[in-house]
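This part shows subunit A:
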Amino acid sequence: MKVAIFIPCYVDQFYPQVGIATLELLEKLGVSVSYPENQTCCGQPMANAGFEHLSTECNDLFVNNFTAFDHIVSPSGSCVLHIKDHLHSVQYEKDALHIRSNVFELTEFLTDVLKVSDIKSRFRHKVGFHQSCHGQRGLGLSQMSELVAPGFSKPEQLLRMVEGLELISLDRKDECCGFGGTFSVSEEAVSVKMGKDRVADHLKYGAEYITASDMSCLMHLEGILKRQKSSTKVIHIAEILNTVK
Partner candidate 1 sequence: MAESLSGSSGSDHATLATRFNKDESRVDWHDETLWFIRKKRDKAAWQIDEGEQLGETASQIKNNVLGNLYEYLLQFEENARANGIHVHWASTPEDHNKLVHEIIAKAHISRVVKSKSMLTEECHLNEYLESKGIEVIDTDLGERIVQLAGEPPSHIVLPCIHWKKEEIGDLFSRHLGTPEGNSDPQFLTTAARLHLRRHCMSSKLAITGVNFAVAETGEIVVCTSEGNADLEVQLADVHIACMGIEKIIPQRKHLGVFLRLLARSATGQPITTYSSHFRRPRSGQEMHIILVDNGRSERLGSNDFRNALKCIRCGACMNTCPVYRRSGGHSYHYAIAGPIGAILAPGLDMKQHADLPFASTLCGSCSNVCPVKIDIHDQLYKWRQVLTKNDHVSETKKSGMRAMAMVLSRPRLYAFAGGATRWLMKYLPFVISNGLNPWYKQREMPMAPKQTFSEWYLQKKKSK
Partner candidate 2 sequence: MKNRTEILERVKKNQPEAVPLPVITVAGSGSQDLAQKFVRALGNIGGTAIEVRDWDEIILHITDRFSPTSRWISMIPELGNPSVYTEFSKDPRMLENVSVAILEGHFGVAENGAVWITEENMGDRVLPFICEHLVLVIYASSIRDTMHQAYEYLNSSSYSFGTFIAGPSKTADIEQSLVLGAHGPKTMTVFLLKTMNK
């Protein structure tokens, strides 16, 4: 099984520890992982801003980087969803299709492909899990509170395998954090208010750490936590799962 990791642009630039944790975690689980060095971005920031038509070159670059692999794994629900829904290439459509059909967010890769039942990790803290929207409603990583359907959550399933981790309950289990890409800047007031409300929910229930499968949400929440000078920190789920005993 040839696996490549795709590290989102902002993770590469600002949160390399998430990429490192992802790589190390997969290797620990017996996966031989490649990292195509010419990768940059999935193109989502442009597409969501209405500039899908400008992402042709970016898409082709992505296709060329990843087409040789059986599985492409990324520690980002929103990037993976974007690839699944919007990766097309005029020149290399067959390759694009292959990638769309074999791209996975990290936690779903662990639960659905590797079928992990035990993670040798320890994280003795009270943790709040923020369910990022694209991963949840787009990729089906966990059940949506709007639907009349049984509950489940792939990320929470993994977190419950971590020794000492206390998962807190929240008032609003799956409300959006307010990041939304360029929304975070163009609608700053609402974006921040949404983030503040998410933070307040986690703090209300005593979270020492807020985790998620998307660093973009966490970057936004961290910005707010730091401005509030809170002692609560953010941490990507890959980092928790990779914390050795």
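Candidates were picked such that all candidates are chains of the complex that A comes from, given by their letters.
General remarks:
Keep in mind that, in the parts below, contacts are C-beta pairs under 8 Å (C-beta built on N, C-alpha and C of every residue); 3 or more make two chains touch, one makes a residue touch a chain; residues count from 1.
Note that the structure is predicted; figures quoted are calculated from it, not measured.
Although all of 1 or 2 belong to the complex, subunit A touches just one of them, candidate 1. For subunit A in complex with candidate 1, the touching residues are 7, 9-20, 23, 35, 37-41, 43, 45-55, 57-58, 60-61, 133-134, 137-138, 144-149, 172, 174-176, 178-195, 197, 219-220, 222-224, 226-227.
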